[in-house]
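As you look at this complex, bear in mind that one protein chain is not there, while each of the others sits in place.
Let's turn to chain A:
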Amino acid sequence: MKLVKRDKYLLIMFAPVFVYYVIFMYIPMPGVLIAFKNFTPGHGIFGGDWVGLQWFAQFVHSIYFWRLLRNTFLLAFLPLLFGFGIPILFAVCIVEIKNQVFKRFAQTITYLPHFISTVVVAGMLINFLSPADGIVNTLLARFGFEKVNFMMEAGWFRTIFTSSEIWQSFGFSSIIYIAAIMSIDPEMYDSGKIDGVSKFQELWHLTLPSIKPTIVILLLLSLGGIMSVGFEKVYLLYNGATYETADVLSTYVYRMGIEGQNYGFATAVGLFNSIITFVLVFTVNRITRRMTNMSLW
């Protein structure tokens, strides 16, 4: 009680935050129990009969299970596979450019897509790739190629998604590598110069090894998030024709739950996704701690 009195202003300060966390974060938590219930709106979260693992079983045995798992994994993994190295390469370029004006210009331009909303990015993609009047098909036709209805062909979805992810993020992601390279001791470079190393050797034997810890941490971080493909972009880009390669767990939860009002089932699918993500994050954190003596928490 003495402590409460002493810290009363801190408690008053934190009180509204506490209320916020209880209402918006903690009250929904028991809501995951809907995943084990036969829930119909009107019953409240605590109404409805227990059905055990019925929804999970139904999901695991459904024809969509493997498709959703594969798509979720691939749409997170492919941008990582093709895009992880690009910000590193770009950071090396930026650091080496001596002309300050050109350097700033390059940075300003390449950071920009990071701040553009997903709706605009998706809108640009759909309109550029449109078979009727999109610039991509206009150019294809001009050079004598067949027009392609990109957004309606399942085979194209992964390419479109992956390349646009890289387009949006590579510039901004390079910032952290630029900062890492700038913090390398310049004397290392000076001594390299005395020994007459070429720029390629300098990059390979000095720059890259020096930023290795940063690279490792960021790689592990993104591996942890491999099951959490953002909902928005897939939702805005996909359609019935491309579900085969585009539908991911989060969009499926949205369709089943919000649109289909199939609350119990959708919650079960969502919970399934969270559990996998959670296990991944924990595993990755353990590996990080062992390898680099740093942990994410």
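Simple rule for what comes next: a residue touches a chain if its C-beta (ideal position, glycine included) is under 8 Å from a C-beta of that chain, and two chains touch if they have at least 3 such contacts; residues count from 1.
Everything that follows uses one rule, which is that contacts and distances are computed from a predicted model.
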Protein that the absent chain corresponds to, by UniProt name, given "Type I-E CRISPR-associated protein Cas5/CasD", "Succinate dehydrogenase iron-sulfur subunit", "Hydrolase, TatD family" or "Carbohydrate ABC transporter permease": "Carbohydrate ABC transporter permease"
Sole contact to the chain not displayed, among A:Leu10, A:Ala154 or A:Leu219: A:Leu10
Of A:Ala106, A:Val148, A:Val216 or A:Leu280, the residue in touch with the unshown chain: A:Ala106
Per the touch definition above, residue among A:Ile34, A:Leu75, A:Ile160 or A:Val284 touching the missing chain: A:Ile34
In chain A, positions touching the absent partner: 3-4, 6-7, 9-14, 16-18, 20-21, 23-32, 34, 41, 45, 89-90, 92-94, 96-97, 102, 105-113, 115-120, 122-124, 126-128, 133, 135, 138-139, 167, 170-172, 175-176, 178-179, 187-195, 197-201, 203, 205-206, 231-232, 236, 250, 253-254, 257-258, 263, 266-267, 270-271, 274, 278, 281, 294, 296-297
